[in-house]
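Structure incoming, see below.
Yeah, one chain of the complex is gone here, protein chain that is, but the others are all in their spots.
Presenting chain A:
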């Protein structure tokens, strides 16, 4: 978007000086700001980081055969635990569903109010915001930091910088440390890490995430958004003229001028805008853009320029909202004297909301209806059937029984659809009633070979049969269809 902004009254061309082959990095010193959006951002930061850092310590009792951590990615046993939900590897489609849902919610957010994700929720934004807060706290605000970088280094400045990097590293290290806690029992791992007994992989991952957090939030910052992230590019294709965006209302702001000069002009009935060109919107911007140039790729729409502008407007006694969530369409409408159009409910948002509801409903329904017992059956491919010495035909099957309960279960294996079928489980047991029984441990799968013999020799060609697995304790059944093959 920055490359080809819409024709704009303020689209001042860049200078025609010799440009280097590679763009020099413009150092950004965002200034502290107070206001509505800053408060929202602090709350979001506290909540999201709080969730990230403390969630692994929440306990969830699942009985003796399963871990009691509310959220756990158990790679060794191929299980994912999320409170009352336990996901097996073959149920990874729930993750797919979650990603589809996340993408759709992102689309909806974008259709309603632009880059809400970028401005408030994205980890890159949140951690960078936190790192900037540390930087301001240790090194001082914008002017002070700029002066430190301009002047010769003094010992106190070096000390402050060292302190800043130390705090940054501590935050980064804690970020990596929290990450590995999602993959093992958190209290145990914390103890092992503290006593240097944890596995090498735990330290390695902490190291990797410490490095990435420190680098991305401490040094790369807005470069990640401008050059690395695909979302700024994608969202340009997902936005429309109705989507609210952080907008400089140039209909009200232009032409710019000092408070006094423009007040005089206004009294004379001459054109004079509300923007006093104080540059506060630029000074607070974490990506260093000038919002007055319009919607642009580098702008993550964090809303801080709105806070900065509002506080200036309050000081000079002009109404707030010179920079606000608005649309360029409405700015144009006001200029031309047409009525404004605000349409949050429109086909695009309805479509996204409908899709979100649909995908969410499908996922909830599938979660609610999923069974704790699974049976898959695979017919022998070679041989398809076996003739026994008495002439009877027998088929071999490999069955896999998944017991997703947290206790040991016993199941009877039987076959429907073939009269006089004799079912043998190789290595299985036979109970008093002559049923073939398999026993499966808690949260485990069992693979067994099952031989089905047509003792009455009635089968011909390929006959459909159904394998029925019945839980002896609860009577729950799992049924899988297959075929009995005969010459």
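General observations
As a working rule, contacts are C-beta pairs under 8 Å (C-beta built on N, C-alpha and C of every residue); 3 or more make two chains touch, one makes a residue touch a chain; residues count from 1.
Heads up, the rule we're going with is that contacts and distances are computed from a predicted model.
Not shown: a single chain whose UniProt protein name, out of "Glycine cleavage system H protein", "Anti-sigma factor antagonist", "ABC transporter substrate-binding protein" or "Cbb3-type cytochrome c oxidase subunit", is "Cbb3-type cytochrome c oxidase subunit". The missing chain, though absent from the display, is touched by one residue of A:346, A:410 or A:449; that residue is A:449.
Those residues of chain A that touch the chain absent from the view are 3-5, 7, 11-25, 220, 223, 226-227, 380-383, 386-391, 394, 396, 424, 426-427, 447, 449, 451.
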